[in-house]
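One protein chain is absent from this view; the other protein chains keep their places.
Coming up: chain A.
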Amino acid sequence: MTFEETRGDRLAAEGRLPPERVALVDLLDRLLSGGVVVSGDIVLSIADIDLVRISVRALFMSIRESEPIRAYDPVRGHATRTDREPYEPGR
């Protein structure tokens, strides 16, 4: 892992990564919340949060389907606080 990161960083420092090497999630950060939003006679423009949420949901679903077995347990992995213990020490 360390090797890949170092190599990736070196490549990145030398010039642009080929588009197909860019991680989809990094790309979507930029394509769904960056880029100018222009009004006008538009059929559909992805304006902000709703569709970001939709696509993130699609990502979730796809990852769950394609990687049912992971060393890492997704239920515990959320960046949310779950202090609920069966034996809550009454605080």
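Please note the rule applied: contacts are C-beta pairs under 8 Å (C-beta built on N, C-alpha and C of every residue); 3 or more make two chains touch, one makes a residue touch a chain; residues count from 1.
Throughout what follows, contacts and distances are computed from a predicted model.
UniProt lists the omitted chain of the complex under the protein name "GvpL/GvpF family gas vesicle protein" (options: "2Fe-2S iron-sulfur cluster binding domain-containing protein", "GvpL/GvpF family gas vesicle protein", "Xanthine dehydrogenase" or "Carbohydrate ABC transporter membrane protein 1, CUT1 family"). Residues of chain A in touch with the missing chain: 5, 8-9, 12-13, 15-17, 19-20, 22-38, 40-47, 51, 54-64, 71-72, 74, 76-87, 89, 91.
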